[in-house]
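The structure appears right after this line, and notes come after that.
Here the complex is missing one protein chain, while the rest keep their positions.
What follows is chain A.
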Amino acid sequence: IRAKDVTMPAKLPVNFFSTRSPVIDLFRGQLDYADHLRQDSEIVLYFFYAPWCGQSIAAREEIEHVASRLSDQVLFVAVNCWWNQGKCRKQKHFFYFPVIHLYHRSFGPIEYKGPMSAVYIEKFVRRVMTPLLYISSRSKLLDFLSNYEPGVLGYFEFNASPQPPGYLTFFTSALHSLKKDYLGTIRFGVITDKRVAEEISLVRSGSVYLHRHVNTSLIYPNDIMNYTAENICKWALENREMLIRWLRPHGGKSLLLNNELKKGPALLIFIPYNPLSEIHPLLDEITKVALEYHNCNKSQAAEPDLQHLGDTDSPAFDSSVPDAHMKLSETFSITKYPCCNTVVLPQWHSISRTHNVCELCINQTLGVKPNKVHVPHCNFLEIEAALDSFYLQEHTFFQVISNTIECSNFLSFYSPFSYYTACCRTVNRHFLSFISSEKTIFQTPKVAFSSHGKKGNTQHSIPHIEDRNCFIPDLHITGTNITGLSCRTNKTLNLYLLDSNLFWIYAERLGASRSTHLKEFAAIVDLKEEVHYVLDQNRSLVGPTLENFIKNFSILYSPLKRHLVDDPSVHFHEQRVITEVTTNTFHDTVFLSEKNVLLLYYAQWCGFCASLNHIFIQLARLLPPDNFTVARIDTTQNDLPWEFMTDRLPTILFFPHQRKEQSVKFPEDISVNLPNLLKFILHHSRLSSSEPCTKECLHKETVLQQGHISHLEREIQKLRSEISALHQAHDQLEAQLSEARREEHRLQQQKHALEKQHKTLQLHSERLQATYDQKNQELLEMAEKLQELADASENLLKENTLLRILVASREGRLQSKDEIKESLQSEQTLSEENDISVSTATATLEEKRIDNIDTIETEHSSGNRTE
């Protein structure tokens, strides 16, 4: 018997990592010691695990791998955060395991939420180790800016003090960004060289710059937002440009793909990606296409970036690149701004013969949907507001600027949502006379502007308020060119990257070949239209093919064909009763075959389909195989052209021979069983053979009859086996019958034996009855005797009373004869003694009677039992 309420405590924790591992394993959850360890190392990685957790066990190896590579710089501490006696469990409350926390000195924890794969973890740890990249030269700057991922640059003058003001905040914001943006898409860099900083028009130490390729790059608005690590990080996250995005589903429940794909058609590019690798030629090529695609300005502004991208592997490209080229690198024509106004600033000095001339434009980056055809209007109020904001900041534009034009952005004084761009240059005084033709200043292609751009779409010239000057943008659309295509099409694509080492399953489900070893794949998914297109996997995934793919998608009469995923695991079996159809064999099996085809649409998971399997097997076995094919298609594994898709499963379609285009559907409200299916087929296959009988028909008839004969033969075969089964059943029954008869016989015998036994028992009972009667008689006699005894005792009692009376009378006599007292004294004592002896005698008699009754009763009950 099981003891209840006996419980056993959980097993004591043991080592999770091997003792030789570079990871310190605090398997008793010593969180206090873990905190203590943190003081010794600049970078610490905590791996909080639960020993029973599959994901922790799977991640253990990966962590060990990273630890073996970084153990000299990073302290790896694993803490069992499950054991309920441990400090960790008592202090931390995790909803999942493992949890990875990183600390950079006192900053932390930074939780790692990326894929549990060694390369990704290592990359992240390295980012925490060096959150800032040091941009010491122009080439490094160019490198930094050419990256497709958004970059934030801070310029800090280290000459004045070892830790210039704001630097620490900037550093922290870089760390902070890793908390929010665990994929580390935003890179942080720091410029220490003034001349390098000037390349991106940063002049003041402490300014922060967000680089963008297509949109205008931004400068952190110190005056509007407080200069804190969180704010910088937030600002960068909000304003970053995502020309192409990595998708890294974390494995838990998530709407990531839902949210991204609902934005519109998406190009998903699957490439194997090693985050630790220094060079990614394929990725560079793809991002080059992405930049081109989004570059909506005809001025080829992004060109230098792209050139640089293409040259990353050429070592000749370094800081020796001439300045001019550098300048050009961030060039844009101001013409793209639809809403501009020229402002001539007052003279800096009265003696100065120069003026600063600024082009003030409203930067409508925000609030304009990129793919919507939108004609921006130059609102009078807007320009007024822009001018107001400009004049408030006028002083910043007073200093003498070189011959080149420099642009800067500033936030609107009124609304945080609009930016203005002011591009200024110093001109000679006499120039002002030509102010009406400042177009020449700003539009001469030679004149360079600092990096500013805007993802506009249609640009219309709007008259200026002050001088009614207009810039007419080049509206020429180059039909086959990918540059800026995203703005010229109404089928704008969002571009996404997926690491095929982690997410190849999505590619497979979109139709990527399962056998290929090269895991490169590209597909355009349009969730709204429920279609997807696939880049031919036989062609290597390179820039031009990708460009063509995008172009083909964008043009009006797209040559792309909806991709139909097909189940590669199905192989054609001739001997199968039911023909398994796939996307690829659909046409051949259904339309090209010379037979009537009954096609079942099914899915393995649908209960209503699976329970019909046996009916279709029977049907297929019954129908003459020369004229009929029973086929089925798994719609989960196989896509079909629109006209052959169904919305419910199971669906049964019949394609009559010679009229395959006139397929009929088995009515849904009719139950699917063999007779109904046969009737359905008969009803619809009939009409074809209603022509008058010819020679051919006769031939047909013979074939048919032959079929009938073979069918009947099969039937006979079946009946034969049925008969043999019946024989067997007969034999079985026979055997059972004889068994039963034997049993009956045995029972009969048993009955006889029982009857005999019954008789003897009856005899025995009679005998018992006799003895009972005898005993009864004896008892009665005994009772009589007792009665006699009782009577005798009663007589005695009577005598006793008589004696008493006698005694009383004598006493009376004595009283009368007082004189003779002495002689009578002795007589009284005698009579008392007599009285006692009589009463005892009656008592014993009564006892005896009770005993007798008892024995009678016991005899009675024993008699009952024997009966």
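By definition in this document, a contact is a pair of C-beta atoms (placed from the backbone, for glycine too) under 8 Å apart; a residue touches a chain by one contact, two chains touch by 3 or more; residues count from 1.
The definition used in the following text is that contacts and distances are computed from a predicted model.
**Q** Among "G protein subunit beta 5", "SKP1 component dimerisation domain-containing protein", "alpha-1,2-Mannosidase" or "Sorting nexin", go ahead and choose the protein name stored in UniProt for the chain not displayed.
**A** "alpha-1,2-Mannosidase"
**Q** Given that one chain is not shown, which residue among A:Gly114, A:Gly206 or A:Pro650 touches it?
**A** Answering carefully, the residue with contact to the hidden chain is A:Pro650.
**Q** May I ask which residue of A:Glu668, A:Glu713 or A:Glu781 touches the chain that does not appear here?
**A** Final answer for the missing-chain contact: A:Glu668.
**Q** Where the complex has a chain not shown, which of A:Leu622, A:Leu768, A:Ala783 or A:Leu803 is the residue touching it?
**A** Residue touching the absent chain, from the options given: A:Leu622.
**Q** Which residues does chain A use to touch the chain missing from this display?
**A** That gives, for chain A, the contact residues 2-4, 6-10, 50-55, 57-58, 84, 94-97, 249-258, 261, 503, 505-506, 509-510, 525, 527-528, 530-532, 565, 576, 578, 580, 601, 603-618, 621-624, 632, 634-636, 645-651, 667-676, 678-680, 682-683, 686, 689-690, 693, 697, 700-701, 704-705, 707-708, 711, 715, 718, 721-722, 724-726, 728-729, 732.
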